[in-house]
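Just passing along the structure, written as C-alpha cells.
This part shows subunit A:
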Amino acid sequence: MVKIYINDREIEVKEGTTVFHAALDAGIPIPHFCYHPAFAPEGTCRMCLVEVEGMPKLELACSLQIREGMKIFTQNERVREARRGVLEFLLAEHPLDCPICDQAGDCKLQDYYEEYGLFDSRFSEVKDKRGKKIRLGKYLLHDQERCVLCRRCVRFLREVTGTGEMGVFERGGHTKVDTYEEGQQVDNNYSGNLAQLCPVGAITDTDFRFQTRSWFLEAGESICPLCSRGCRITIQAHRGFARFKLPKRVYRIKAVDDPLVNGPWICDKGRYGYSYLDENRATRILKKGESSPDWQEAIDWLSASILRLKHRNRLERVSVVLSSRLSNEELFLAKKLFKDDLGVGRVFFADAPPEEGDDMLLTPDRVPNTRGARELGWEDVPVDMEALNRETDLLLMFGPDFENAHSLSDILGCFEQIETTVLLTPFDGSLSSQVDLLLPTTPVAEKAGSLTNIDGVLRNFQPALPALGHSRAEWSLLIDLGKALDLRFQYYSRLSSPEAVFQEMTGEIPFFEKNVE
Partner candidate 1 sequence: MSDILILLIKIVAALVWFLVLTLYLTWLERKESAIMQDRIGANRADFFGIRVIGLFQPFADAIKMMFKEDFTPTFSRRFIHNLAPFVAFFFTAVTVQAIPFGDVLRVGGKEIKLQVLDIDVGILFILAMLSFTVYGVLLSGWASNSRWTLLGGLRGTAQLVSYEVALGLSLIGLVMVFPSLRFSSIVNYQGELLFGWLPQWGILLQPLGFIVFLFASLAESERVPFDLPEGESEIVGFFTEYSGLKWGLYMFTSFMKVLLIACLLTTLFFGGYHVPWLNPDGFHFPWGGEWLLPHGIVVLFQIIMFNVKVIFFCWLQILIRWTYPRFRYDQLMDFGWKFLVPLSVINIVATAIVMTLLK
Partner candidate 2 sequence: MIKQFGYFLEIVKGSLITTRHFVVNMFFHILNLVGIKTKRKGAVTRQYPEAPIEVARRHRSLHRLMLREDGKPRCVVCMLCATVCPSECIFIEATEDPDPEIQKYPSNFIIDLNRCCFCGFCVEACPEDAIRMDTGEVELARYSRGDLVYDLEKLTG
C-alpha cells in the first residue's frame, strides 16, 4: 500500500494504480473524455489534468502512476483554468445543437461546461462544416461536428470487436473520426456499445433518436433475460406525463459494468430488443376467457382444481411445463411445490429453441436460466405431447415458449383430453383465450430474484419497472399457491420474499451456498 495525498487528504491506495483510479476510489471524480476503464489510457483529451507537487507541468491523471507521498491537487485554480482552456478549444468547433442532440442530459461536455466553463465563446469565426447524420450502422448515426476526438470508438472497434472500421483522419484543426471506406458500416452485434461509449453526441442510437429526452427517463438495474449470459443492464423508462399517453414505457437499455459477466458491453440483441416489455403483454387474469381482477379468487380456483385431483388420488395426472425464464427462486419453489409436496406426474421444460451465439457475449440459449435449472436438479425434459394427451388431467404451463414451440392446432388437439389448463405467462398469445385460466406474470425486468448465468455466476436483481397491469411475479404466485393448497402452510408463509427463498436454497443446494456474494 502506498500513501498519497489528494487535495491534502491522506489516502492509502494499492501500488501500481493510476492517479485517476486512486482519486475515483477516494470519491473524487476527475473529468475525462477519452479515458475508459476497458482500454489502456490514451491521454488525448487533456481533460483529466491534475497538478502534482514537484512537477513543473500539469499531469494526466489517467496515465500517471502513483508514487509514495505524491501530493495531487484536482480542483485548484490552475487545474480548473487548464480544464477551462481545454473546454474552450473543444467548444470552438462543437455545434451548440444540444436542443436536437439526443445525448443532451447524458453529455460529458455539457456536464463539464457547467462545472468548469460557463464562459461566452470568444471565437467569432464560423464553425467548420463537417459530416452530419452519417449512417454508421444499423443502429448508429455519426455526427462529425459534435466529436471531441476521444477515439473511444476507434479503440473499441480495434480492441474489443477487432473489426477496426473507424480511424482518425487529417491533422490539427481538421482532425476527424471517420470510417476507412466511404459509407462503411459497423455491422457487428456489438455496435450499440459505440453509442454508449461516446461521451458526447457524435455517435447516437437511431433507435432512441428523437424518441424522448434523457432526463425524462428513470433507470433501474436488471439482468438481460434474452440469453443465458445474463448481462447486467439498466432499463431506462419514461415516468409518463399526467395527461398524455405515451406509446411505451421503456425507451433505452444500457450496459452496466459487471467484470465477471459482461464487462462494460452488451450485445445489440439485448440493447435494442426491449420491445417485449411493453408489447403483447398479458395484463389481466382471464378465467375461461373472461377478465377478472381478483388474484385470490384465481389462486383459490387453481388450488381447488389441484386438490380435487389430490382427493381422487390422481395427482400423477397433473403435468407441469416449466420454463428456464424463471428465476432460481421460482424454479426452487416449483421443485418444492410440484415435486416434493404434490408429487405431480410429469414435469417438462419448454424453452425457446437455441440459436446461434457468438464468441463474445451472446450464448446459444435464448432463455436466461438454463444453468440455474440444471443446478437446482431439474432435468431438461422436452414436452411429450403424446403423454400430455393421454395422461394429463391438469396442465400448468409457465412462460410463452410452449405455445411458441408448437402449432396452435396441435396444442388445442392436446387440450381436448385435458380437464384443466392453466397458463402463467407475461405475454399475450393465441393460447391466452384458449386456456381455462390465464395468470399474467412478470418478465425479469419487473420482478426480484436471482439468475445463474451460463458460467455459473449468480446475480441478484430487483424490479426495474413496476409490474404492468394486474401481472404478478411467479415467485409470489407459487408461494400463494403453496399456501392455498394447505400442504405445508407454515413453510410457505415463512418464504415471504425472494431473499427468504434464496436463504432456503443456500441451505439445501451446495451450488448456491458457494455462490453467495
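In picking the candidates, the idea was that all candidates are chains of the complex that A comes from, given by their letters.
Simple rule for what comes next: a contact is a pair of C-beta atoms (placed from the backbone, for glycine too) under 8 Å apart; a residue touches a chain by one contact, two chains touch by 3 or more; residues count from 1.
Values in this document were obtained by computation on a predicted structure and should not be read as measured data.
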Pick from 1 or 2, the complex member that touches subunit A: 2
Contact footprint of candidate 2 on subunit A as seen in their complex: 97-100, 104, 132-133, 209-213, 215-216, 241-244
